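Pasting a structure below so you can have a look.
Note that one protein chain of the assembly has been removed; the remaining protein chains are unaltered in position.
Every chain is named by a letter (A, B and C) in the order it is written, and numbering of its residues begins at 1.
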Amino acid sequence: MKRIGVFICHCGINIAKTVDVEALTEEIKKYPGVEHAENYKYMCSDPGQNLVIDAIKEQKLDAVVVAACSPTLHENTFRNASERGGLNRYVCEMANIREHCSWVHDDKTVATKKASLIIKTIVEKVKYDEPLEPIQVNVTKRALVIGGGIAGIQAALDIANAGVETILVEKGPSIGGRMAQLSETFPTLDCSQCILTPKMVEVSQHKKIKLIAYSEVEDVEGSVGNFKVKIKRKAAYVDQAKCTGCGICYEKCPIKVDSEFEEGLGKRKAIYTPFPQAVPNKPIIDTEHCTFFLKPGKCKVCQIVCPVQAVDFEQQDEILEEEVGAIVVATGYDIYEPEKLKEYGYGTIPDVITSMQFERLLSASGPTVGDVRRVSDGKEPKRIVFIQCAGSRDKENHLEYCSKICCMYTAKHALLYKHRVHDGEAIIFYIDVRTAGKGYEEFYNRVTDEGATYIRGKVSKVYQDNGKIIVLGADTLSGKQVEVEADMVVLALGMVPTRNSEALVRTLKIQCDANAFLTEAHPKLRPVESNTTGIYLAGAAQGPKDIPEVVAQASGAASKAIAILTQDEITFEPTIAGVDEDLCSGCGICVGVCPYNARELDREEMVIKVVEALCQGCGSCSSACPSGAAQQRNLIDRQIERMVVSALEEN
Amino acid sequence: MRIPYYPGCTLYTKAKPLNTSMHACFSAIGVELAELPHWYCCGTTFTLARDNRMSLIAPLRILAKAQQENGKVLVPCSICYNTLKRANYMLNEDTETLDIINEHLEESYDGNEIVLHPLEFLRENEELIKSKVKKNLKDLKVGCYYGCLLLRPQQEIQFDDAESPTIFENFVSLIGATPIDFPLKVECCGSYLVVTSPDAAIEASYKLLRNAQGNGVDAVVTSCPLCFYNLDALQEKMKKAHPGFKQIPIFYFSQILAIALGVEEKNLGLEQNKVSPYEILKEYDLL
Amino acid sequence: MSEGTFEPKIIGFFCKWCTSAAADLAGTSRKKYPANLVPIRFFCSSRIDAQHILHAFENGADGVLIGGCHFGDCHYQDGNYKTARRIALLHNLLKEMGIDKRRLQLEWISAAEGDKFTKVVRKFTKQIKELGPMKGNGV
Partner (left out) sequence: MSKLLIDKDFKRRIEEISDQKLSDCYQCGRCTAGCPFANFMDAPPNQVIRFMQLGLKDDVLDSQGPWFCAACLVCQTRCPRGVDIPRLMEAVRVIHLRAKEGLIDVSEIDKELLLDAPPLALMSAFSKYTY
């Protein structure tokens, strides 16, 4: 039987005014298990704490209950004091007789009785409290960043700059992501590539960053501090070590195909780098179009012209294994499929294009060197209609959510178009113009000042009639239907998470929402953390956002990773849920209940294994477990039962 | 093969050509159209008010009648098709209403009837049709006009994609003609506004015919007697309002199918088409 | 015990993040409410097992109040959904056992809702008083 000491605080008169502290002390002294009880005016003061410390030593106490205020205020204070007295901090508990009692009741008899019940429940709790040690995990001081867009680049640079070795895995042949495709960025109109490419170069030259491009994460095992990662490096058919990036291969390659980077508006070769500033600047072979692979053994021009014999048709996919302590997921976004908006004619009307295609038309490095030209005939469009919310805010047919950036990029499109074509007319159909961001409303004002026409109404249909593009719209403010003849139509499409990223989400055992955006651990307080400790989120993979937000979030995710990766070991609260392997039948119910993937079924032994570093101690599993094998430490079923009984005691 | 057939009122009056050509085509492909005994009006339009169950009675009774026959009923008129199909959908969704109406009727309906448009039937029997085609229509450039009622509401009608349907074009290709897409093929012709606001119907029909012509069609094919009326009979008035307008022949889908199947001219009902179809048919050597 | 002086015994199972914090706030704001309820603090309302609630009734509780975070606010993502389902099931079970289901109540009270906490406790206490003691009403 434990020797329990109870220390009752007057809190000046805050408690003592409505609770008869003396009588309470006398009563608690008589309660089974209580060896020592005393009261003091201010228990949290130094002399008060010393009372606890001295009593622990003198009375040889095994556990301590401090009846005072809310544990949120002073639990740490008294646990520290208990430690100084030589006790384990987890056998010290607080009974809240102030907020939950003296402050909310007037009648002294009633309040005193309730205070005694509250104290008794906590006395029952500490009877079963066990000394616990914080959980400690050794940390592999390396990070993995998945995705080489601006989010991944920023996160990798931040972590590496903190001195932590970082592996950056990019699916495509080059890092840079979507930002590399953009023309200029709102609201400052910085050239996107001009601000991005230096960062790309920094990544490639950073001593602490290992860039693995044209590769995908295949498997992840382990938990925070110690992840084991398998990365598939796809065969590029070019020996990356030998290749100097001279570019003769793709100059000479005879096969031309639509360039993904140019959104189909330009061409690339079958052996290619996606764009001239690619990092790494080493080409890959697209086997779907390369003659050698379509007609085995034919062509080989690239191999013949390569001055360093880097082209290797025999190259195979390769699996790399890495160990890391934390992971940042920055898998980015795609734009919504324009083909799904059949009423807007994308795919059948050549001059109906996507917002991303328009970015390429505006880009100085794009297929038209920055001139706005029609896809159909190369002429300069004199009137462009921009359709906002193309597929967004449409719960019935398309995306329910607002993609947040389209209002601003459309404003930018209109402005850049007006800069390129001075007599051009920019007509923007919108539902609402959302310009929440620093300098954004000002930017929008500038766009309207420079003559863009905003029409408040959602376009119903775009069609061709006798060679003209007709846009059927409405102006809800004047209550009129409007029909606009346009030379070109730009669909402001929303953001969706990068397609086919669900497999990675499953591999990482993190969660995503109904729209496949990654789910953060808490929408307000833990926005850059996943539900799995040690895996952090950055960029548009978590939800639509613009570049500054992406960069901020990436730095946030990086700092979370750094906080773990700069320690030798990390510690966690030990009040987690364990497994009594003798009781566990391996039914696996708790596995599904756990929000943190902290519980795994060992199929060989048919018992649950707990990944202690992942458990957050909610106790869901304890209440779901049919056999009582899953018990939350220091809040086991027996404790709760005893607390309930004592709370109901008559006195 | 024998299939229950619901012609509806219009096919016995103003849209006789649709009825005669339907019978001619189906007998040419060896399918007997078994007209439902003692059928009555479908109610003409599906009621949009949700606090009224009365207008569901007529469609339900027709569905019940069809059910006694075979479980499928062929309905060529777009309005009847739409009314029966939506009523059927609603009765299946809202079984409470179905039960209430059933309680008050002699016949009873269990909700399992399948309402079929001839184009759906033809889609299901492509090989059969192909084997019976006698005349090659291949150079005839046909605009397929769907109108509203075959397509919308998509969830309830499930005929084809409401924005870019292709079933009609596939049918036209099947019988050897050249389908020409035109974007206004799914827009409204003016429907029954022709009665109360004729100008609205004239304008709407004019707009979509002009769109079809702009895409180079020789003729427009449709399935709905009301669309047919608006597109065909209003052309004189379109010309008055838009002097540059050039008239264009309109066909029922069953009429061009009949031509392809080599049906005798007297069974095509062409003489009732307001805009003469003969010139174009002669031009393509189809008569 | 005569009806007029019946003082029910009520157990409050509260999650630490929301309802318990709301009770703290009620205290800080000196909101008065009846003293019949003794609170027991959990990390999450999803830790509360049906057997704990039944155990409370067996041992003389006249009422049990469960408090958790509002939907979407759970500190552990979705623990409160689990609680909601569990209590709904338990309500059916109580009926079978002949226990008035009004004796078990689930409330979402956020850390900012000290006022709501007070009102809920007042109302629940009154309700249990009206229902009378469990003893004699059959368990």
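Basically, a residue touches a chain if its C-beta (ideal position, glycine included) is under 8 Å from a C-beta of that chain, and two chains touch if they have at least 3 such contacts.
All figures in this text were calculated on a predicted structure; none of them were measured in a lab.
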| item | value |
| --- | --- |
| Omitted chain's touching partners, listed by label | A, B |
| Hidden partner chain, touching residue among B:A162, B:I175, B:V220 or B:L268 | B:A162 |
| Among B:G176, B:P198 or B:G214, the residue in touch with the chain that has been omitted | B:P198 |
| Of B:S27, B:T45, B:T178 or B:Q247, the residue in touch with the unshown chain | B:T45 |
| Touching residues on chain B - with respect to the absent chain | 8-10, 13-15, 41, 43-45, 47-52, 55, 77, 79-80, 148, 151-154, 162-163, 186-188, 190-200, 204, 207, 225-226, 228-229, 233 |
| Those residues of chain A which, in the complete complex, touch the missing chain | 343, 389, 393-398, 431, 456-461, 472-476, 479-482 |
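Convention: only the chains that are shown with their structure count from here on.
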| item | value |
| --- | --- |
| Where chain B and chain C are represented by their mean Cα positions, the distance between them in whole Å | 64 |
| Residue list for chain A, restricted to those that touch at least two other chains | none |
| Chain B residues touching chain A - in the complex, by the definition given at the top | 161, 163-164, 181, 183-184, 210-211, 214 |
| Interfacial residue positions of chain C with respect to chain A in the complex | 9, 11, 21, 23-28, 30-33, 35, 38-44, 46-52, 55-56, 59-61, 72, 75-79, 82, 86, 118 |
| Chain C-touching residues of chain A, taken from the complex the two chains share | 70-72, 96, 98-101, 103-107, 110-111, 113-114, 117-118, 121, 521-523, 531, 575, 593, 595, 616-620, 622-624, 632, 635, 637, 640-641, 643-645, 647-648 |
